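Removed: one protein chain of the complex. Kept in place: all other protein chains.
Now for chain A:
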Amino acid sequence: MSTLRLEIVTPERKVYEQDVNMVVVHGVGGQLGILPHHVPLVTPLKIAPVKAKKDNSEEFIAVHGGFMEVRKDKVVILAETAELGADIDVARAQQAKDRAEHRLSSKQDEIDHKRAELALQRAVTRIQTSGR
């Protein structure tokens, strides 16, 4: 089975670099599955878990925004933060989720609402990633 190289890079370091068979991401236009020899593509990403399929196993990486560059045999994801499932502090994410939900339920002005929504997305992404 052919593989492609998946790299996930943040300003601080390289979070992930491995050969995988398939990458599934949430682009701004919807979910995308990338197989080897995909046509070159650039797209921004949503705050969501990225799934990397490798032989028979699957790995999840929480990617908070950023964008993806696809080449023939290489996928590079650039994000401001990205975490592997094992690195995530679930209790903290749960707390953040509760806090964000609380903030969303109590009506506030536009900016706070937006921020809480983003925080909620991040927390949910983290929880989903670590849960699998």
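Keep in mind that, in the parts below, contacts are C-beta pairs under 8 Å (C-beta built on N, C-alpha and C of every residue); 3 or more make two chains touch, one makes a residue touch a chain; residues count from 1.
One rule holds in what follows: contacts and distances are computed from a predicted model.
**Q** The hidden chain: which UniProt name fits, "ABC transporter substrate-binding protein", "Transketolase", "Maltose/maltodextrin transport system permease protein MalG" or "ATP synthase gamma chain"?
**A** Not shown, but named in UniProt as "ATP synthase gamma chain".
**Q** By the contact criterion defined above, which parts of chain A meet the unshown chain? Give residue numbers in ascending order.
**A** For chain A, the residues touching the absent chain are 9-14, 27-29, 32, 39-44, 66-67, 69, 71-72, 76, 78, 80-81.
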